[in-house]
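One protein chain is absent from this view; the other protein chains keep their places.
Chain IDs A and B follow the sequence of writing; residue 1 opens each chain.
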Amino acid sequence: MTMTPTLEVQDLRVTFPVKHGEPVKAVDGVSLTIPPNETLGLVGESGCGKTTLSRAILGLISFEGEVFLDGTPLDWKQDEKRLRKQVQLIFQDPFASLNPRMTVDQCLQEPLWVHERCPREERVIRVNQLLDQVGLTQAAKGKYPHEFSGGQRQRVAIARALILEPEFVIADEPVSALDVSIQAQILNLLQDLREQMGLTMLFISHDLAVVRHVAGCVAVMNKGQIVEQGPCAKVLETPEHPYTQTLLDAAF
Amino acid sequence: MILEKGTSLGRDAWRRLLHNKAATAGLILLMAMILICVIGPWISPYTQEEMNWDAINAPPSVKHWMGTDATGRDLLTRTMHGGRISFSVALAATMVSLLIGVAYGGISGYRGGKTDAVMMRVVDVLYGLPFTLLVILLVSIFEKSLMLLFIAIGAVEWLTMARIVRGEVLGLCRQEFVEACRVLGYSNLRILFRHIIPNVLGTIIIYITLTIPSIMLLEAFLSFLGLGVQAPMASWGSLIKEGAFAMEDMPWQMIVPGSALFFTLLALNFLGDGLRDALDPRRISHASTTPPPEHSDSEPGPAAVAGSEETGSLLTVRNLNVTFPQRQGILRAVQNVGFVLNQGEALGIVGESGSGKSVTVSSLMGLVPSPPATISGSAVFRESELIGASASDLRKIRGDKISMIFQDPMTSLNPHQRVVDQVAEPLRIHRGVGKAAARKRAVEVLEEVGIRDAAKRAMSWPHEFSGGMRQRVMIAMAMITEPDLLIADEPTTALDVTVQRQILELIARMRKDHGTAVLFISHDLAVVSAVCDRIAVMKDGVMVEQGTAEDVMERPQHAYTHALLNCHPGLHEPGSRLMTLDQMAETGGRL
Partner (left out) sequence: MLRTLFHRLFLQALPTLFVLSALSFLLVRLAPGSPFASEKEQSQQTLDTLNATYGLDQPIPVQYLRYMGGLVRGDLGPSLVKPGRTVFELIQTALPVSIQLGFLALIFAISVGIPMGVFAAVNHNRWGDYLCMGLALIGVCIPGFVLGPLLSLQFGLNWGWFPVIGWEEPIDRVLPTISLGSIYAAYIARLARGGMLEELGKDYIRTARSKGLSEWKVVWKHALRGGIQPVITFLGPAAAGLLTGAFVVESIFEIPGMGEVIVGAATERDLFLVMGSVMLFGSVLILFNTIADLLLAWLNPRIRLHKESK
């Protein structure tokens, strides 16, 4: 069977100008496909360009190449308002990614107001429902981010990314700032939500073990390029590229 | 539905401000000063111009509480009028500088790039101008009007405000929560006013408390030079000037306005210091962003040491307790911890953040400041007791017999010192080796830890090295004295996986080559099991389990160890649900 992939990236390039000298190719001709309701793990070390790639897909920095969502090219300039509802991002650091001066309630209602001009009653219902789904109590609504632990904050951040019911979510190292025991909770939560809400996900991590756990397919990135791509079982059991081998040797 | 009300950062800061006695006193004093200056002149039976030739230079009395001046004018009334001028100049000029500075700095910081560069170049150029001089020119050339003074001073002060706001906004724009706003598709205006400006408010308030006193001083300074307020109106500066020249015979004429200025400035400073403490983002992150660790009343760990007690033991720790006083009660960071480390052995201590593993080793090294911490128990390193040893005795061991490396190689090296000198330093202080010889040895050790071309690179500065290289430098620094024990506190947590592997191999090699014992602290069981012979697991300050690496990994005894192993994704079937600690508690620890 052939299905239109939810996300397709074709030959994406990002270059940063350097004052004196060659421009840096942060992302150098990357192509990816993610089928609906699948998770693609993107693995690489710091500085390999994985974060830059995610920011390019989100239209936060300019790039060359094409990105398709459900078969139609993403055009951030033309269609920003609609696309923002469909593509969302979960950040690495739950301490930095929430505005310290807003309560959870304000933080979750704001997107609904900005995008859909939802009436208040509906906003409240949807926030309550989502809080329930991410495993937070109603009591959390009046609280500020600094009153939560790291794991709870990440739940709030996840809720904010999902409140607009996006179709495609990029999770950029969502658990690497957390303790191992908390990591497990968040990973379980992400998997549950993916099933319940039918999300397609790009899961970025430096940790092979985490990626193997959540993703069906994996892409290995090094120096701005995808060196190897395929189902987890295949890539991680019988790697073809020497860099993948190095990564596997280093991991625990 | 009852909504639990959270504490906003603003309310939290306000609470902390009121807790600060000096700041509260400052606030009350300031309010009193303002109130007196505003209301006083109405109540007073005198006016500021009314001369009384019968009471020239009268000392303080019942009629004139603060005495009179050379033309018999009531000094208290004049001082209160002067206060009105001082406060209104300060307020108006602050408002001017605030409006211009916030707008200019905000735009410059938010736009960034070329706009920012140009706007800041303008500020830099203007900043170099001798503004006090220009204000002097301005007021001495044009008619001496108060309004002009306001504007002139405000125009001087806005530069600093713009710089501060711009820096702050620029920093915030790089924060993830602002990026999150972009991802959510908010408009620039919404991001700037709803998300960025509220977060700059703290800094702006702090800066205002610095600006107001400096403006009051400037106004007094200009009035003293005769360039401020014109007679018969009074300002504190002009009153002080009149008083200064009659100091010898009529001291009150200077002391009254002088103390009015002094106490106002003092009140403002108290308040400013208090506000800075209450609003400082770093303090907030330390004091209240981390929820207090739970005070655990769990059973003290196995006090008896499980390890073998042979004659070869290098370090024996027994009943180690470390407590920190807290706002409510005490925090028992380390409770009854005990372990034995034999010569040349590697022991790993595993636990999550807040489990007390770092505090344990830091307290052995005398690096936990006591007080406030209370440390008890015993730690014998080669016949010498470390706990309670004098600071100078500990210093002799530290860096010589016991060395340490830390988690973040980016911040653990002195940015202001050449790499070679930092590596050589332990040799110089512990062995009295001369500079040249120590440097030579340092280069050899750098070579040994795998820094290529060490002779040349040794003269570099730390920021010219990558993270992995810096950790190698740290290891060289730790190994240069050939210590008996190397304590590694999360040495690879901040590094990439491939670099992590290299550093672990390096530590293993150093251990083999020099017979150094290693105390390895990490949150990652897998990493620890790769390097260590034995593993100890800590939770909430208690050592819950210790044993050989194989036993702990294969046959964990304690439920918590089980859980740690179970939530490790690498040790699980892909796609399966990970066991979490809550579930462990529900099943009573049995799996």
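The rule we apply is simple: contacts are C-beta pairs under 8 Å (C-beta built on N, C-alpha and C of every residue); 3 or more make two chains touch, one makes a residue touch a chain.
Given the structure is predicted, the values throughout are model-derived calculations rather than measurements.
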| item | value |
| --- | --- |
| Displayed chains contacted by the hidden chain, counting the whole assembly | B |
| Touching residue (missing chain; options B:51, B:100, B:233 or B:265) | B:265 |
| Selected residue (touches chain absent from view) among B:13, B:119, B:413 or B:549 | B:413 |
| Touching the absent chain when the full complex is considered, from B:251, B:344, B:388 or B:450 | B:251 |
| Sole residue of B:25, B:70 or B:138 that reaches the chain not shown, by the stated touch rule | B:138 |
| Contact with the hidden chain (one of B:237, B:338 or B:377) | B:237 |
| For subunit B, the residues touching the chain missing from this view | 121, 124-126, 128-134, 136-138, 140-142, 213, 217, 220-221, 224-227, 237, 240-241, 243-244, 247-248, 251, 254, 258, 261-262, 265-266, 269-270, 365, 367, 391-392, 394-400, 403-404, 406, 408, 411-417, 425-426, 429-430, 461, 463-464, 474, 477 |
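Here is the rule we go by: only the chains that are shown with their structure count from here on.
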| item | value |
| --- | --- |
| Approximate Å spacing (C-alpha centroids) for the pair subunit A, subunit B | 32 |
| Interface residues, subunit A side, partner subunit B - complex | 45-46, 58, 60, 80-81, 84-85, 88-89, 91-93, 95-101, 103, 105, 110-111, 114-115, 138-144, 146-149, 157, 160, 164, 179-181, 183-185, 187-188, 191, 206-210, 212-214, 232-233, 246-247, 249-252 |
| Subunit A partner contacts - residues on subunit B that touch it in the complex | 1, 3-10, 175-177, 179-186, 190, 194-195, 198-199, 284-285, 288-289, 291, 352-353, 496-501, 523-527, 530, 563-564, 566-570, 572, 574-582 |
